[in-house]
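Missing here is one protein chain; the remaining ones are kept as they sit in the complex.
Up next, chain A:
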């Protein structure tokens, strides 16, 4: 009924071939809409949002759909605003090392475009072929190379944001250094689309490294004290790895068919520097470990597989088992304990847990597969473990029916009132992605 009403109203201002009615079955991962709209211009986005604001409709926002399973308790809003047809490079001046793109452009499309200029966005998010830049920023996704290149908050220099009332607000600018006014860019990164719809995104670029290699250092489960000592020592040397990521035995088994902890040391620089660092690390190799070095294309191909090895919220899992992704934040070296805990939980909860974490940045990620009760219970155990280290657990992917039980964002912070205050100022009617964020924001 409401759907029919919305359709009639939409017809008045929105091109008819740019929407679809949703099928009746509910999406496993929720965050849908009765009608999906596909705007192609910023003007179309603003007119849709203005319409929703004025008629008190709720809007969910989606890009490639990879993060449908991330947050949110309502399965369906009035409108699902899809940015997948709102894509392309808006501006790129190679000498400025910045690019402005529309939010619906997939990460891979941008990187492919930039490759021609020997440049790249210095981020390494998961599912680059499906994930859009808007979604990556809204969810603040990052990968192992954030050790070397930073995360979204370090790369983004400007945004055009469609506010919940349909106005367009710019934050930041097109220059790499900017302290004019509040750094509003930061508010929208990781906000899960609850404050505005990212329309255009301007990011800093880096040159493509001239050479890269990947050193895989394998430690047996009994040698984790050695692994820790090695990592501490390596971090105290002049070596400049762009990634220093530990993989747990389950993840190692998938990639290398060996149930060992694998320390992935990513090196990117001019060739002479990379080779020097390889030799340096080889000299430090602890006894009883195995070391494999991948160069150039082999290294690239490992990373490509690595970024693909997570569940995609746009795709139903092939079998009946439940899949989850969690992000765990701790101080850097606590990552080892988190990974060990994952391995224990895998056995005690009859799950498959593929986990990795950065010893230089403190973020771990684990993919859990198994029965749903076991997954929820494992998430709680992991959260307890992280809390003891002053850390946190956020559930990045889980079927919507389980999300409340798993308490996606964990407990509220003492400053939740500030977060709610910001939401109330920008989106008082709670038009955008209602309930998607921390504490039900």
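Methods note: contacts are C-beta pairs under 8 Å (C-beta built on N, C-alpha and C of every residue); 3 or more make two chains touch, one makes a residue touch a chain; residues count from 1.
Heads up, the rule we're going with is that contacts and distances are computed from a predicted model.
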{"item": "Listed names \"GvpL/GvpF family gas vesicle protein\", \"Glycolate oxidase\", \"Ni,Fe-hydrogenase III large subunit\" or \"Sugar ABC transporter permease\", matching UniProt entry of the absent chain", "value": "\"Glycolate oxidase\""}
{"item": "Selected from A:37, A:363 or A:431 as touching the chain missing from the view", "value": "A:363"}
{"item": "Sole residue of A:118, A:301 or A:348 that reaches the chain not shown, by the stated touch rule", "value": "A:118"}
{"item": "Identified contact with the non-displayed chain, of A:3, A:20, A:272 or A:285", "value": "A:272"}
{"item": "Hidden-chain contact residue, picked from the options A:7, A:89, A:129 or A:187", "value": "A:187"}
{"item": "Interface with the undisplayed chain - residues on chain A", "value": "93-98, 118, 140, 142, 150-151, 153-154, 163, 167, 169-171, 173-187, 189-191, 195, 206-208, 210, 232, 235-240, 269-270, 272-277, 327, 329-333, 360-363, 390-392, 394, 409-410, 413-416, 418-419, 421-422, 425-426, 438"}
